[in-house]
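Only a single protein chain was left out; the remaining protein chains are all shown in position.
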Amino acid sequence: MSAEAVTADLDHTADDHGHEEHATTTGLSHTKLAMWVFLGSECLLFGGLISTYLLYKTRGNGRTLPTDVFDIPFTSVSSFVLLMSSLTMVLALSAVTRGEAEAGRTWLLATALLGGVFIGGQVYEFTAFVREGVAFTTNPASSAFFTLTGFHGVHVSLGIVMLMSLFVASLKGKLTQRNAETVEIVGLYWHFVDIVWIFIFTVIYLIPAD
Amino acid sequence: MVSTVAEMRTLTRRLISWTLVLMGASAATGCASDAELDTFAPQGPIARELHSRGVLPVFWIAAAVFVGITIAMVWLIWKNRVKTYDGDDEWPAQTHGHVPLEVGWTVGFLVTMIAVAGIMLWSLPTVDATETNTMAVTIDDRSVMWEPTVVVVGNQWWWEFRYYFSDQVDLAALRAHGDAKTLPPADIVTSGQMTIPTGEEVELIITSRDVIHSFWIPALNGKRDAVPNRFSPWKIEASDPGVYFGQCTEFCGLSHSRMRMQTVALSPADFQAWVDSTSTDAMEPTDPEALAGLEVFSGICTSCHLIEGVNDDVYEGADQASGAAPNLTHFASRSTFAGGIFNTYNADGSLNRTDLEAWLRDPGALKENYTVPGEQFRGMPDLDLSEQQIDDLLAYLSGLGAKPAGWMIEATQVE
Amino acid sequence: MSDTATSEHPEHSEPEAAEHHDEHHGEGHAHPSDWAYVKIAVVLAAITALEVFTYFESVVDWGVALVPSLIFMMVVKFYLVATWFMHLRFDSKLFGRMFTAGLVLAAGVYLVTLTVFEFWV
Partner (left out) sequence: MAITEKTPLELGPGDSVRYAERPLGVFTRPQGGRGWRDWLSTVDHKRIGILYGASALFFFLVGGVEALLIRLQLAAPEGSVLSADVYNQVYTMHGVTMVFLFIMPLAAAFANYFIPLQIGARDVAFPRLNALSFWIWLSGAIFLNTSWIVGGGGADCGWFCYSTNSGVAFSPSHGVDFYAIGLQILGIASLVSSVNLIVTCLNMRAPGMTLMRMPVLTWMLLITQFLLLFALPVITVALFLLMFDRLFDAQFFNPDAGADPLLWQHLFWIFGHPEVYIIILPAFGVVSEVIPTFSRKPLFGYEFMVFSGIAIGFMGWGVWAHHMFVSGMGPISVAAFSLSTMFIAVPTGVKVLNWLATMWGGKLKFTVAMKFAVATVAMFTIGGLSGVTHSVAPADTQQTDTYYIVAHFHYVIFGGGVLGLFAGIYFWWPKIFGHFLNERIGNWHFWTILVGFNLTFGPMHILGLQGMSRRIDTYARGYGFEFWNMAATIGTLIIAAGVLLFIWNVAKSKRDAPHLPPPGPDPWDGRTLEWSIPSPVPAHNFDTVPQVHGRDEWWHTKYAENDEGKVVRVATVEEAAQTGEATGVHLPSPSFWPLAVAVGLPLIGYGLIFNLWLALIGALLTIASLYSWALEPVDDPDAAHDQHEDHSDDEAEATDPVAADDSTESDQP
């Protein structure tokens, strides 16, 4: 998508600094602004899913609730993993910005791996819950739980796809200092997914249901 | 280009059409006799107060603002219009704005809306506040003090009304533990027509067994939705005996338009009489045709319909067989059937065999319905009855309950 | 950079443009060092540990303070990630405003919705 900034970029022939920031009214990059605008929108999406769960969390229809089968120590570990992936993400950006392609690549891979561990944990958690009698269709609480955490999981997975794409681009030598901004934008997305989980971890898992 | 005269004429016409719309609204109330749902013809204290406090004042305010803006606009058009700019180099004064003016009309609108807010707060109690009123009702030879309350249950596409005299229910209890599909047994369960005593504020507890419906008797109060898994309070009151019409107003699926209801207001004495005759088990048939009809009912209809004294024992306290069909114990005491869309009796008081037979022959032809495989029927299915079975059933059903009074049959005639 | 001076266009009145001016260039030097990021991460980890610690009620019973403390810790973590890792501290305020608009709106409408179900009856 940052490719689309090309209108601005290509039209602006006289400026040989070649950075599209020069081109815009606010001085901000189109792409970065677009990402922030989009993240503002995402707040409403996750807000809706979280609210649905909070409304329904005790509606079990006489069957097991998600809160009955939470494994807080386990989820704590995967939450911690996701939190630390934000660190590796920001280190990746830092490295790419400095022009250290190899370090950047390593940190990108580390971020993707930590994200993968988180997703693996989620898959394990889901299967464990189903075994304990909390499936997607069990009751309103379980439907809301799986939908919320599932949406988050899909967001993380897409983030991993993006990170891996950056990683491949980096392997081909195409991820240079010049387009550090692309890393930054993927990073913004990644951190957003992380802060959503910070919210979910506290509000859904840690705060007692009653 | 159209000439000025022609445009002015059209403009005038437009003005007239507007006036007509607004005036027509109030004029329409004049012909309330053939407009049973008219919201401008309140027939009880609640509706009257709602009308005079809530509806009319804000209409007048809106009308005043409308007239003001329209006059200003028409005057501006009339005064400032030009045919062409050709050859006209004169530009009017270029006013960009005027802050005091802007502040002025902002405040003006604010004040107007504060007035409207006042109207709202002033009229809110007319629909929200409830009074504690009790009346003595004799039930099963016992006199009880009854706080007039009716549990109203929406179904696709008919209304059920439940009366609890002996073990009164209240909103809080129903909200805490209630389930519209397994409500506690009631003294009287009827459908299509809700009977209430005049001069008493009747609390309604409104819920639904399937989708959202809305209970509305315009002459007696506004409407309230019937939401599954919720019990919502509402109230109505009629000043005089009479029949007040209603229509389900929340879209509730296929035959939404054919879900109607009436409220029958009776004097307290008549109400007691209605309680006496309606709280009993069904009458035992005597003549052979009706006995054959009971046979048919027991064989075919009991999976959905319930008649107390016939198949209520099968359902162990539940007076609603499947949750899908009206209780027929006192079928003949109601002057409409099939969700309030047909008359049980002709205007002369004879049984309306035409519609009853047609209904039993193929209900779907009169009121669309469908069946979801593995689910309940949505609406009454075609039971493939023979003409003999239909005749027998009618003989049986027409004997269930006391025939309503002549004035009521006349007043409930629906087309 | 020299060609970006706002004074060239005095009629240009957007605050975000002016505010942004000295911050946005060269992410390399405007942004904190890797070490700073690691320090933030350590703080985040510590808070998370504390959060998880609340779960083991047998050790310390937080009583009524539990929920407020959890929410406070959550907000701190949220804030740290947004301001440091997402660079809101260093970047144009416009970005933060776009995000905050969504956040505040979401908080507003959903809190009202949830309370309507519980309390506004």
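Per-chain numbering from 1; labels A, B and C assigned in written order.
Keep this in mind: a contact is a pair of C-beta atoms (placed from the backbone, for glycine too) under 8 Å apart; a residue touches a chain by one contact, two chains touch by 3 or more.
Being a predicted model, the structure only gives us computed values, none of them experimental.
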item	value
Contacts of the hidden chain among displayed chains	A, B, C
Selected residue (touches chain absent from view) among B:147, B:270, B:355 or B:368	B:368
Listed residues B:39, B:133, B:239 or B:311, member touching the removed chain	B:39
Missing-partner contacts on chain A, residue numbers	1-16, 18, 20-28, 30-31, 33-35, 37-38, 40-42, 44-45, 48-49, 52, 55-56, 59-61, 136-140, 142-144, 147, 151, 154-155, 157-158, 161-163, 165-166, 169, 172, 174-176, 178-179, 182-183, 185-186, 189
Residue ranges of chain B at the interface with the undisplayed chain	1-2, 7, 10, 13-14, 17-18, 20-22, 24-25, 28-29, 31, 34-40, 50-51, 53-55, 58-59, 61-62, 65-66, 69-70, 72-73, 76-77, 80-85, 88-89, 91-98, 101-102, 105-106, 109-110, 112-113, 116-117, 119-121, 123-124, 126-128, 156, 181, 206, 210-212, 214, 216, 218, 221-225, 227-230, 232-233, 245, 247-258, 341, 368, 370, 372, 375-376, 378, 414-415
Touching residues on chain C - with respect to the absent chain	3-6, 8-9, 11-14, 17-18, 20-21, 24-25, 94, 101-102, 105, 108-109, 112-113, 116-117, 119-121
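One rule holds for everything that comes next: only the chains that are shown with their structure count from here on.
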item	value
Distance from the mean Cα position of chain C to that of chain A, given in whole angstrom	15
Shared interface positions of chain A, touching two or more other chains	none
Residues of chain C that touch chain A when the two form their complex	1, 3-4, 14, 16-17, 20-21, 24-25, 27-28, 31, 34, 37-38, 40-41, 44-45, 48, 51-52, 54-55, 66-67, 70-71, 73-74, 77-78, 81-82, 84-87, 92, 94-96, 98-103, 105-107, 109-110, 113-114, 117
Chain A residues within the chain C interface of the complex	17, 21-22, 25-28, 32-33, 36-37, 39-44, 46-48, 50-51, 54-55, 72-73, 76, 79-80, 83-84, 86-87, 89-91, 93-94, 97-98, 180-181, 184, 187-188, 191-192, 194-195, 198-199, 201-203, 206-208
